[in-house]
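Sharing a structure below in structure tokens format, with a few things to ask.
Missing here: one protein chain of the complex. Every other protein chain is in place.
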Amino acid sequence: MNQYRVLIDANDEKGLVHKVSSIFFNYDLNILSNSEFVDKESNKFFMRSVVEGAVNKKELSDAVATVLPENSSVKVIEPKKKNIIIMATKELHALGDILIRHEAGELEANILAVVSNYNKLESLVEKFDIPYITISHEGLEREEHEQKIIECINAYESVDYIVLAKYMRILTPKFVKAFDEKIMNIHHSFLPAFIGANPYKQAYERGVKIIGATAHFVNNNLDEGPIIAQEVIHINHAYSWKDMQRSGKDVEKVVLSRALKLALEDRIFVYENKTVIF
Amino acid sequence: MNQYRVLIDANDEKGLVHKVSSIFFNYDLNILSNSEFVDKESNKFFMRSVVEGAVNKKELSDAVATVLPENSSVKVIEPKKKNIIIMATKELHALGDILIRHEAGELEANILAVVSNYNKLESLVEKFDIPYITISHEGLEREEHEQKIIECINAYESVDYIVLAKYMRILTPKFVKAFDEKIMNIHHSFLPAFIGANPYKQAYERGVKIIGATAHFVNNNLDEGPIIAQEVIHINHAYSWKDMQRSGKDVEKVVLSRALKLALEDRIFVYENKTVIF
Amino acid sequence: MNQYRVLIDANDEKGLVHKVSSIFFNYDLNILSNSEFVDKESNKFFMRSVVEGAVNKKELSDAVATVLPENSSVKVIEPKKKNIIIMATKELHALGDILIRHEAGELEANILAVVSNYNKLESLVEKFDIPYITISHEGLEREEHEQKIIECINAYESVDYIVLAKYMRILTPKFVKAFDEKIMNIHHSFLPAFIGANPYKQAYERGVKIIGATAHFVNNNLDEGPIIAQEVIHINHAYSWKDMQRSGKDVEKVVLSRALKLALEDRIFVYENKTVIF
Partner (left out) sequence: MNQYRVLIDANDEKGLVHKVSSIFFNYDLNILSNSEFVDKESNKFFMRSVVEGAVNKKELSDAVATVLPENSSVKVIEPKKKNIIIMATKELHALGDILIRHEAGELEANILAVVSNYNKLESLVEKFDIPYITISHEGLEREEHEQKIIECINAYESVDYIVLAKYMRILTPKFVKAFDEKIMNIHHSFLPAFIGANPYKQAYERGVKIIGATAHFVNNNLDEGPIIAQEVIHINHAYSWKDMQRSGKDVEKVVLSRALKLALEDRIFVYENKTVIF
């Protein structure tokens, strides 16, 4: 008996749950969990089922597709470790949290490598027997530097997600396009407040009483990709912006790890610059 | 076109979603939302569907029942205001919050009456043109007093829920049994911590850093009925137990109103002294 | 024995706590609680002491002033009810919460009147024996309308705070100036995200996972005054913007009541478009 995650993204119409569950029934699959959502405004139907049984994935996927409207998407996925590459710069809290969770067996992931524009985190990463690749940006045009990273990543056979764990350089549209919907970032603010550079300083100047962090997929517009997870903490007047930054780290690492976990468990659908999360 | 809430509680077996959604399809019902949960440990299946169409409720209910295992429960409910009676003693925060929400049209409820053992809240309640019935416990045995309240409640044709909005007297098993699974209480602590009298004083003595409130259905064992909703707030050493009590009121009213809303929208299943909430 | 709240706002220099506490000691005052904060960046010192004893307020204030640097501010306040006017439009949740707290004796306030541009909330407010004054904006220029409200407010001898409990009209700088640092507003978003109109719709479009509310003093720039309190709740993809709006109401009322309570207890200092809150 195997488990399969069935992910459906379709235009809504009457009877979809019935039709899809009929297929599961015909293939003698037991439904372990089932989540559906209909966005009335855009008339979209989303479904994530975890089923148990013995079936050929391609065959099941094709069978489900026959009962869906045109232009639907069906994925049948067997739970297994996904391949991820982490990009970082100099800060270790977000990266460190992922490394520890990985070590603890909490993540369905193989970390293929950590890629950084500095070598500062090398000794930490190598403690965990994970390759650390420094690709310095010094003396390089932005595009040249990114091209080197793209080549580095593409040298791996299969990369499911690229996790920006406080990678502090802006990515060009070309880079983003090369890994469409695969790049996940942690932004150190409660988006859309404080877009751009040094959000903690902005937050300090504005005198906010709450700060936060946002994990999102990266698209062409900086800090404007689909939001996956957000979290906040309360602060007060006694926090300097350095204090905010320090406290913010705890939120950042929690949110990024939570978003990564959702992605690894195939719980995220992206549409219209938003996410549906089951 | 009408909406119906279909609530199913059954022993789990393969194909239930398929079978139930077939019935919906046959009756030309559109599924607006759908939630299922299987408790593997007790092999129980719960489903709440909101469907749209035109159907005879009894007929739909019977049709669904034919595809379920024996000893299942099916309810088909048309959304409409439920009848509630509120019981209070002297404190007005929880009662007041319900009155204001009711006035704002936030609650799917008719408040038939407020019943209290004191007349202290009478002038407030009558501002809202809601009957206030004082049934003093003075000079009465507990059973006599409760008997009077039971008669008062039973004088109403149909009572869906009895909401204890800081009713500060312990109910006997006889009273509880008279309104089985209909009595909802707010307990002023994060249950199961600080069961019993004066939980804020207990919390103060223990030096906790968080206090909370718990809304639950009432069963025979005081403070041990199925939990519906819980919420907490952070406190610190500077809080006296009076301060905790004051701050706790805000949590109490939020939690009770949240639980009441869930009940009024038929989102709660009770089993094994727990709740499933969709 | 009386209680006094002593509020000091001064440029920082060495020995201020010592000098001020010497004055308290000389006047035989017992310190019940004491909070200080130094903003290093702007070299500002803030102190709020609650002292107990018997003293002439003016004398104490003058005595404290003698030990402070020039251009300092000292206030000695005896705890008593402050006079507030509430402004609202059509929504009753935030107003209702204040009315209930007032009725419960939770607020150190006299509500002089509720002023609205509609008569929709009149019957609710009058239940509580509080004057309701409708000043319609229909057929009036904005300045004319505001002038009428200003006159209405100024007819009261002393108004400590004007609370905008979902008053849905933008105020002109003239109005704001007339009641400088006295106007408190609840903005239905987590500022500075979603400034301006219909923040819930903006939040929906952006696909955020958290929504919030912000209580702030009003200054000339809409939604940019000093923030007093903020709170958030988690939401998910299933929330329409109407759902966000509905859920947001609970946050709005909590935050506004919290901010009002802080003001009534003289716990807020304003400087550089920020607040220090003790």
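Odds and ends about this structure:
Per-chain residue numbering starts at 1, and chain names A, B and C are given in the order in which the chains are listed.
By our rule, contacts are C-beta pairs under 8 Å (C-beta built on N, C-alpha and C of every residue); 3 or more make two chains touch, one makes a residue touch a chain.
Note that the structure is a prediction, hence the values are computed from the model and not measured.
If you put the hidden chain back, the residue from C:G15, C:G105 or C:G139 that touches it is C:G15. Residue A:E103 is the one among A:D28, A:E103, A:E151 or A:D180 that touches the chain not shown. Among the residues A:M47, A:L92, A:I149 or A:V163, only A:L92 touches the chain that is left out of the figure.
Residues of subunit C that touch the chain left out of view are 14-15, 17-18, 21-22, 24-25, 28, 30-34, 36, 38.
Contacts to the hidden chain, counted on subunit A, fall at residues 33, 91-93, 96-97, 99-101, 103-104, 106, 124, 127-128, 238, 246, 249-250, 254.
By the touch criterion stated above, the residues of subunit B touching the omitted chain are 37, 39-41, 190-194, 206-210, 212, 226-232, 236-238, 240, 272-277.
Following the convention adopted for this analysis, only the chains that are shown with their structure count from here on.
Centroids of subunit A and subunit C (each the mean of its C-alpha atoms) stand 40 Å apart. Here the CA centre of subunit A is 38 Å from the CA centre of subunit B. Multi-chain contact residues, meaning those touching two or more other chains, do not occur anywhere in subunit B.
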